[in-house]
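One protein chain is absent from this view; the other protein chains keep their places.
And then chain A:
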């Protein structure tokens, strides 16, 4: 009865990519409806399935879920990637929220004005290496385990890997001061479901290029 989850977004990473990562890591097959034009987006709004007239939206288990965090939490809880108890959930939430801050900075970078770009990039890299990455390096060092929370794979690990890879796209050597994060990256990348998602031909989306950026701006009026 329950078909595959269906993702509604434009053809790019944006705010949907973390959701694609989480489903893929959980080994969940999903479908996508990717719009190319403003008209297609407006048609979806007219259809009434977007609570706040915004995407991401995911049809899953009879619900039209919107709001990225609502979607991510549901998937994490459903596929046992949200810790085993309330305290583990709290640690996962803290780690994930910290990553989201960094993720948002990187995601919004293509939208910065040309004259702002160098400054934005420096700021992103400074935050990544001074505020965020040290936290995760320390977490792994303190408990010596393979995963961030509860000695097993969780949403926090998947989100961390996603952000590491995006940061490396900004600067390939960004992990140079973080040996445990480098090991973490290698280890988590080799988990079969994640490894599969990292292969060409998966539903993972590439970084925004000029053309996609223009399409997105037109579609979302931003």
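In the analysis below, contacts are C-beta pairs under 8 Å (C-beta built on N, C-alpha and C of every residue); 3 or more make two chains touch, one makes a residue touch a chain; residues count from 1.
Criterion: contacts and distances are computed from a predicted model.
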item: Listed names "Dolichol-phosphate mannosyltransferase subunit 1", "Glutathione S-transferase", "Beta-hexosaminidase" or "ATPK synthase", with the criterion being the UniProt name of the chain not displayed; value: "Glutathione S-transferase"
item: Hidden partner chain, touching residue among A:131, A:187 or A:217; value: A:131
item: Given A:18, A:89 or A:212, the one touching the chain that is not displayed; value: A:89
item: Of A:66, A:124, A:160 or A:175, the one touching the omitted chain in the full complex; value: A:66
item: Interface with the unshown chain - residue positions in chain A; value: 51-53, 61, 63, 65-71, 73-74, 77-78, 86-87, 89-90, 93-94, 97-98, 101, 131-132, 135
